[in-house]
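Here the complex is missing one protein chain, while the rest keep their positions.
By written order: A and B. Residues from 1 in each chain.
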Amino acid sequence: MGIHSVGTSDAALVRRVQTGDTRAYADLVARYRDRLGRYALHMLGNREDAEEVLQDAFVRAYRSLARCDDPERFGAWLYGILVNRCRTAGARAARRARRFVNDPAALETAPLAGPDGRADWDDTVRWALARLPSESREAFLLKHVEELEYEDMARLTGAGISALKMRVKRAREQLQAMLKETERV
Amino acid sequence: MDDVIERIARHLRRPVQVDPALDGRVMREISALPTPGGATMVGKAWRWLRRPRQFTMTPLGGLAAVAALAVALLLFRRDSTSPAPPQVASRAFQFVLVAPRAARVSLVGDFNDWDATRTPMQRTGSDALWTVVVPLEPGRYHYAFFVDGSRWLADPSAPVARDDDYGAPSSVLTVGGGGDS
Partner (left out) sequence: MKRALAGATGPLLAAILVAAPAAAQQVDPRLERLDAATRPVVAALIDSARTASLPTEPLVQRALEGATKGAPEGVIVAAVRRLAVDLGRARDALGSTASPAELTAGAAALRAGASQTTLAMLRHARRESLIVPLAVLADLVSSGVPVDSAAAAVLSLARRARDADLVEFRRAVERDIALGAPPAAATAAAATASAQSVDVNAGARPQRPGRP
């Protein structure tokens, strides 16, 4: 789609969209696609779901752009929509996971391509992340990967700061326990 | 922050590239929607009433190299077809063991007569991962990994089989009608 104007603020782009310049929304999508995609991928565990949720979040954000109270903080507002969509998608995926699968080969997920090529560590991290309860995983990603402050996390998730701190603490301890080297085989 | 947690976080902060074709899909979808509209009197009043908070998104982190560790897991995958029939319906479970130094690993348990030759596991993806898929009907199963023909390993991520009469470690998998444990 291209970038129509480099360096234009989110607020300016939002205001342009609100006045009818739909193309400006493409700039916002391009700006946030990879960053939000990272959260969705780690939260949901696979690319297909992540891209589906991401697309859904962008469309919902567009539809309700009039309710973006502060265009200066469009990114944060969009983020909140994505967190919400990931929750819904996670619950849906959990229900689907109970169905019979015919093709064992289809059960293997492709490892995340990383520049260092360390597929075994990547597999391990992805496995450990998937083992966390969704609330803990969400809190851990927001705190340690997206590096948000607890106040911002509370605003995004609707949870209290104490609860979020407990979820992050549990996530850290569970990850440590899971990745602790208990047996060398 | 703890070393392990920091390594995990740095790994997860690596940039992710989403297919740029997503942009086109979004734009096609919104092209059918009305313009979202801008600031209205109601919107301005609402903003005046609400106090916005500071919110910043920090820069991305860097990469970190880490060592592989020995862990095990159970995975599920969904099926895009219609729901499984009620009552007794098998579900496929993937057992995974990370064992980079093993020469051979088999899955042994109540579902294969504790026959160590019945369900060999295969290296998958990386050298460290051993996997196998087993269809299981609802029930409660003791199982363990048998490594290199000599060593029993319980699944560290599964409940321990406390009703174990034989001393060697075993794990428990319960398959219900609508969930697992």
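Heads up, the rule we're going with is that contacts are C-beta pairs under 8 Å (C-beta built on N, C-alpha and C of every residue); 3 or more make two chains touch, one makes a residue touch a chain.
Note that this is a predicted model, so its numbers are computed, not measured.
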item	value
Residue among B:15, B:120 or B:176 touching the omitted chain	B:176
Footprint left on subunit A by the chain that the document does not show	60-61, 63-64, 67, 69, 80-81, 84, 94, 133, 158, 170, 173-174, 177
Subunit B residues touching the omitted chain (full complex)	108, 110, 113-116, 137-140, 142, 152, 159-160, 162-163, 165-168, 170, 172, 174-181
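The working rule: only the chains that are shown with their structure count from here on.
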item	value
Computed distance of Cα centres, subunit B from subunit A, in Å	16
Residues of subunit A touching subunit B in the complex	1, 15, 17-20, 22, 25-26, 29-30, 33-35, 37-38, 41-42, 50-51, 54-55, 58-59, 62-67, 69-70, 73, 75-76, 79, 93, 96-102, 104, 106-109, 111-112, 114-116, 118-125, 127-131, 141, 144-148, 151-152, 155, 172, 175-176, 178-185
Subunit A-touching residues of subunit B, taken from the complex the two chains share	1-2, 4-5, 8-9, 11-20, 22-27, 29-31, 33, 35-40, 43, 46-47, 50, 52-58, 60-61, 63, 65-71, 73, 75-79, 81, 83-84, 89-92, 94, 96-102, 124-129, 131, 133, 135, 147, 151, 153, 156-157, 178-179
